[in-house]
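Left out: one protein chain. Kept in place: all the others.
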Amino acid sequence: MFELPSGAEIQGIIASLKASVGFFIPEIYLSVLFMLLIVIDLVAKGRKNNLLSITTLLGLAGSTVFIYQQHALPAGELFFGMYVLDEFALFFKYFFVLSAILAVVVTMADEQFDREVKSMGEYYALIVAMVIGMIMMASSADLLMIFLSMELVSFTGYLLAGYFKRNPRSSEAALKYLVYGAVSSGLMVYGFSLIYGITAQTNIIKISLELAAHGSDSLVMILATLLVLAGFGYKIGAVPFHFWSPDVYEGSPTPVTAYLSVASKAAGFALLMRFFYVAIPHGALPPEDKLGMDWLSLLMIFSVASMIYGNVVALWQKNVKRLLAYSSIAHAGYLLLGILVMDQFGTQATLFYLLSYFIMNFGAFYVVILISNKTGSENLDDYRGLGKKMPLAGAALTVFLISLVGLPPTVGFIGKLMIFSALLTKGSLYIWIALVGIMTSVISLYYYMLIPLNMYLRESKQPDEKVMNPGMAPQIILAILMILTLYFGLFFTPLSDFAKYSSAMFGITLH
Amino acid sequence: MHSLIQLSIVVLLLPLLSFVILIFFNRRIPRRGDFIGVGILGTAFGISAYIFWTVIVQTYDPAFRIAWDFTWIDLGNVPGVGPLQIKMGVVIDNLTAIMLAMVTLISLLVHLYSTGYMAGDKNYGRYFAFLGIFTFSMLGIVLSDNLFSIYIFWELVGLSSYLLIGFFFEKDSAADAQKKAFLANRVGDIGMWLGILILYSQFHTFSFEQIYANLAAGNFGLSNAWLTAAGILLFMGCVGKSAQFPLHVWLPDAMEGPTPVSALIHAATMVAAGVYFVARIFVMLTPDALHVIAFIGACTAFMAATIAITQNDIKRVLAYSTVSQLGYMVLGLGVGAYSASLFHLVTHAFFKACLFLGSGAIIHAMHHEQDMRWMGGLRKHMPWTFATFTLATLALAGLPLTSGFLSKDAILAGAIGFAQVEGGGIFYLIPVLGFFSAMLTAFYMGRQIWLVFFGESRTHLKPADNHHQAHHAHDSHAAHADDHHTSHGVHEVSWNMRAPLVILAALSVFFVYSPDPLDGAKGWFMKMIPTPATVVGEANPQKGALLSGSVAPHLAGVVRTTEAPAVAAEHGAPGEAKGGHLYTDPRQAEIVHAGHAAHYTAIYISSIMVVLGICMALVVYVFRIIDPEKTAQAIRPFYLFSLNKWYWDEIYEATFIRGSMLLARMLSWFDSNVVDGMVNGVATLVRKFAFVNDGFDRHVVDGMVNFTAFTVNTTGAVLRKLQTGKVQTYVVMLMLVLFGYFVLYFTRLIY
Amino acid sequence: MLSLIVFLPIIAGLVILAVPSSQKQIIRIVSLLAALAQGVLAVLIWRGYDPALPGITAGVGGSPLGSFQFVEKIPWISLNLGGFGSLNIEYFLGVDGISVTMVILTALVSAIGVLSSWTIQKQVKGYFILYNLLASAMMGCFVALDFFLFYVFWEIMLLPMYFLIGIWGGPNREYAAIKFFLYTLFGSVFMLLVMIGLYFSVTDPVTGQHTFSLVAMATQTNFNVAGAIFAPENHLWRQIAFIVLFVGFAIKVPMFPFHTWLPDAHVEAPTPISVILAGVLLKLGTYGMIRINFPLFPEVFHASMYVIGIFGAINIIYGALCALAQKDLKKMVAYSSISHMGYVLLGLSAGNSEGMVGALYQMFNHGTITAMLFLLVGVIYDRAHTRQIDKFGGLASYMPVYAAVVTIAWFASLGLPGLSGFISEALVFVGAFSSQTTRPIAMVSVLGIVFGAAYLLWSLQRMFLGKRNDDAAYDLEVGQDGHEHIHFHDWKGKLDLDGRELAMLVPLVVITIFLGIYPMPVLGMLTSSINKLVQVLSPVVMSQM
Partner (left out) sequence: MEQLTTIGLNHYLTISAFLLGFGLFAVMTRKNAIVVLMGVELILNAANINFLAFSKYNGGMEGVMFALFIIVIAAAEAAIALAIVINIFKLYKSVDVSSIDSMKE
């Protein structure tokens, strides 16, 4: 059934592989970093946490150089269409590396690690591995690559979630994450198989061409897309695929929570956008009228549900981490709003919102960590009177929360502004959805303000007025994040231009 | 700017100056600066006397009028209207000159009197300050040339009366009285304000002159009913200030103020302001409006008189007589006896001030005993007071040779004429009520004279509790450091309290006003204050006297006879020339004519009535032929009805005050429970919804799982003991969503 | 100039940030200096203001110069939106007659607020930082001519207010603070959507690009984007936008039935914050209507004058009646300011110059008078630690100066001639009555005059006249000189008004009296702008669009 390739073909294959490797440097570099970390962990003796963390930081920072070099390269496919390189991918490469750096920084500030685990070796290695996986998620253009990269991210995610081996909550989080993730990815791959069956293609661009050419049996197409959506939805943690996220976010180590809630969510969005924009033609678009399926209205439902569910359930949370988990569900809803617009402006808005969410969410979790370092609790009631004891942290947390609500002059406001602007440029149906978004953001104010309310308006139960000093370095980082939140809230042109520049996706031209 | 204008402005500002000086510095000035108040008022009176002399005596001209105004608010070039300014100004005509002199004179006398009466009060200086601001606002009303500034000073009079009535604010009764007075006035002011608004909304000006010119030119855009309404609403202001029915209730309570204040406010100035204002707007009152005014005046006169006959408090009797006399004036205006009622305004001001100050002297002498039942026999102790009081009483009762006789008869004559012109019937009620009230007036004044001055002293008859009340009042009043016992000798008051009485009594005699003791129309007053021609006559509801703009509208009333034919020729109904005037509105002309015709009838009837009244008083209180107590018992219902002032206070208390308080409480309950409740309700709903979602994972999901378990259970017997953990239920949930969407999609529910 | 007056308090706040929190006096003085400097700048602006220029819309050639004054217009943000051209946001400040009066009022009230904050002892540093932030935001709202900028300032106000009520407030402060926050945010978020929609519907005649400039939006001919959501032919959405904006502003006013946050906020807030809240913040609602709501959608405004008027009347009478039933003095004053803001609404609904001038003037006067009222309430509360009206009585004998000032303030509030409140109310009625639409409403609203007098006089009598109540909050004792004195429990200070309190009150009293006798200094600045506004709102102009 197959005939062996001729020598010339093999030469061609090797040549193109060589060529492709040139486009693959950051990933390779990070893989090397990954191995290096493991080696260091093996050879180094004694307390090597700082050594590892510093190495990770430097390594990740170094990777940005290589990523920067890729701006020069032309956008295109590599590895026989397995993998693409475009501005969209570059954006996420920066995004993931930066979030990994922040995750490491946050980890260094978290004292719980010292209590829970002896060795940090695998931890940083896993962080780096997850970065690789997410970068590949953002860049893969083939069902196979999508599956592989997602599994890589998932596996590292399971391990990180369960990193506190002796901590039952952490292990429980790992188990739940594992089971849920395994099932979703299994469904997704089953959906892949169906798509492959329909189109005989695994490259998403070829798939879209195939669908455009011959059309498809809508029943199977629906089934396939739904199953795929299950996999992606589980990554972005939007209703109704969110069930794992509150438990996992609560149980995992806080830095991991922050990392998952920002980075892996973003990876899921990258994948979602690329796959649906490119592979599955949207039923509503003029030429491909009856092809594919109307995933747009589906996402519409999901986003509205996420905004309402996340914000409303968060009202009742007493644990700050869990509260932020629900809020992250809600923010997944807002991000979906940007995707719905399905044009360049929408993509730009989504990317911008991801950036703003990155800053403010990491900031919020950072403060949570600093506070739990001192109080050893993430309970809302234990935040009473902290505003006086930790002035800077309190102020910073307030700013981040305000930004999460979306009030000026913070970057979160600009994110919402752009998303809603994108919606309002598209007819009336979208305006109603925007109304829902507005309403829910008002609701969100209530539970976000619960935290400053406890910190400032209520007196702490044990009236010791001693100021808790979280340490110099964390405060500096905190201040930087806070200032960034405010600065980009007033002068957001660079971010927005970057998002604009990055909204170019290979294989499809948005208008 | 005419020199008289400048002088009048000086007159206006002088009392304000006294207020400012005294309110801030009275504690630093010897004698608390009372001499400053008196001196300033003396100056003011001097100037206004000069104005009076110049206007009335030198330029003996009914049509005298000078005006000056300045832009107060400039609204710029208003779209749809053009340049728009709100002007303030001063007008001086005969009426103004007379009022100016009268107000300053009485105010001066009251100041002088108070130096004796209020001596030793702890807020002595503040008292004079309040007198100052009151005089200022009263003069403002007199001088204003437009509705807006009249309204302003109107409210200021309300304020200063509030301050004066509540001068003894530590007495709860005084505090209540001042609030009552202010609120009652406010109610009237609302109507007045609405009337002003109606006129402004048509002409975009407040000035009398321009409003009348526009009315005469027929520029009034709305229907005639609106014009009538405007008249009646404006009149409501007078109802409040001049204590006309149904807003008269505040005036008797206002007797809580110091007695000189009562003289100033309730005799001469504040209550007169209402009548003065109606006179100012007289020319724009439609016949219907005039009818309403006439009837209200008649009712007030009658009702107050009936109440006065049973009151025992010397000041309350005077108070109700004031209300009754004010009813006369309003009645006079209503029936078109313009000059007469203004005449009565002035004469009444003097003799009523005299009466009040006299009663003050009595109260002072009796150590704040106000109940006539415990007085008596004072004529020997207080000859001056007795003489002046009696003279003023005669004037009030309207006996010949007094000023009151002239003015009251002129009014009643006008009423008769009015009734004739209007064709009798119900309209005869007005003169009838007038005459009957005249009789009652004579009766209760006679009663007062006898109870107070004649017979023996009845101080010892006084029950103990009243006695203590008197002392109580005395202490709280704190007028005297020394504490007399009432049985101590009653003495005549000092000169500074006596002199005003004499002056005022002298001004209550006929020759001051008219050479003929029987006909006021021959006097200078009614010559100088002619009835102006209406600008909204009956013949032509929207168009007034002057179709041709040949003469300035404010001269409408006083067209020279030489011009008369010309004017008369211009429209069909030439009125009848009378007293040098030509009334271009036939109805008005008829009424004035009939009024003059009915002059002597009126004299006869009223004299008879007065005599009757006095005789009754003699019969009851001197010769004791009829025992008042027995009579009272015989007609107890009427007696109580009168004694309790027709129960007006109770009625208002039960309806308006209770009602509005009840409404207020209901609304505030509504506010805090319903309106706010709605908001909180929404919040709670959200939280409840949150609760539902919150238990979502627990309850709904579990339920789903059980349901799934059940379905699976039916397929296979293997899965008997099905138990679900969380993660798995999550998975179930996921599957259900996918499946559900799948189904929905094919049942086309999504689209 | 305007930037300076806007950002002075924030600078002061930064300075305070550097001061150690133990140096309370320094902190107070710094903020006082900032407030005074703001006042000086306000006076300079007032002197330099040319009342001839109308404002409201752009001058000749579409440039704001020649119509607005003290204009500062520099591009702030220019986003590349690809297919949608670019998002241009300008730092655009300027004043016309409407805003310059509010600027002066804001400077005055915030200075007085600083003085009255002197008694704050708890966390002085944080307090004054937030206070200055609030002051800046308020000032910014009044001078911003770019909708985006306006919105930013508008939202920035919320947070400091939340903390100022929530931290330094009364016993039930948490509830009041969060209620205020949620309520006003709920009002403003929808404004965001309308703002975006307006942006895409309007082009700047000069640059031809989309713009947030309120000046450009105020000219209907600039709504020239075909098929845009708020294009002139798109009536339904224009009406929706009008209603959304109106509700957003009405919540701030506060207009029935959105007013319930106000009494709670006032009762809980500390005195200076009540002063700011009543003196300035409420005005932002009506200012927003005048600056944004009406000129942008004039035809909808014309259709809804009647409704606005009815709501104004409801505010007037309903507020007065509720005030009549209150037992807490401060709550009564709060309801009274609801009633007074009703006059503003009524005047605006008239849509003619008299009414609008009256409304603006009422905004100014209500600012000064209500500030006075709340200061006075604070004075007695400091001494007696209670605000229950029936806990007093006969105070006039023992605190004469206080009683005198209270009397002036109370009478000013009930619109006594000679005091500024009267002129504005009179003009409002004149305007409302002159317009055919609102005449019946005006006739009803006049009742408010009586009810206003009723509750004010009644409270005056119960607290100051008569004799001391038996359960009064102070003791009666006879001093050496034989006169009676009172003393409050645990009150060490001067019984009657002390110097600081006089320093706060006397300027307000003087202003109230002066403006009551000669209003032109304020009205003169208003008239040309208002006439222009009325012209913009008039159907004639609209028919040309």
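Labels for the chains are A, B and C, by order of writing; each one numbers its residues from 1.
The criterion applied here is as follows: contacts are C-beta pairs under 8 Å (C-beta built on N, C-alpha and C of every residue); 3 or more make two chains touch, one makes a residue touch a chain.
What you see is a predicted model, and the numbers here were worked out from it, not measured in a lab.
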| item | value |
| --- | --- |
| In the full complex, displayed partners of the excluded chain | A, B |
| Full-complex contact with the absent chain, from A:Y29, A:Y190, A:Y487 or A:Y501 | A:Y190 |
| Selected from A:Q70, A:T107 or A:T202 as touching the chain missing from the view | A:T202 |
| Contact set of chain B toward the excluded chain (per top definition) | 694-695, 697-698, 705, 708-709, 712, 719, 722-728, 731-732, 735 |
| For chain A, the residues touching the chain missing from this view | 1-2, 143-144, 147-148, 151, 155, 158-159, 162, 165-166, 168-169, 171-176, 178-179, 182-183, 186-187, 189-190, 192-194, 196-197, 200-202, 246-247, 250-251, 316 |
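In the analysis below, only the chains that are shown with their structure count from here on.
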| item | value |
| --- | --- |
| Mean-CA-position distance for chain C and chain B (Å) | 36 |
| Chain centre separation (chain A, chain C; CA means) in Å | 45 |
| Between chain A and chain B, centroid-to-centroid distance (C-alpha), Å | 79 |
| Chain A: positions in contact with at least two other chains | none |
| For the chain C and chain B complex, residues of the former touching the latter | 179, 182-183, 256-257, 259-260, 318, 321-322, 324-326, 352-354, 357, 394, 396-397, 411, 416-418, 422-423, 426, 429-430, 433-434, 439, 442-443, 446-447, 449-451, 453-454, 457-458, 461, 464-467, 518-520, 523-524, 527-528, 531, 534-535, 538 |
| Chain B to chain A touching residues, read off their complex | 686-687, 689-691, 693-694, 696-697, 701, 726-728, 730-731, 733-734, 737-738, 741-742, 745-746, 750-751 |
| Touch list for chain C against partner chain A, complex | 77-84, 87, 123, 151-152, 155-156, 158-159, 162-163, 166-167, 173-174, 177-178, 181-182, 185-186, 189-190, 192-193, 196-197, 199-200, 229 |
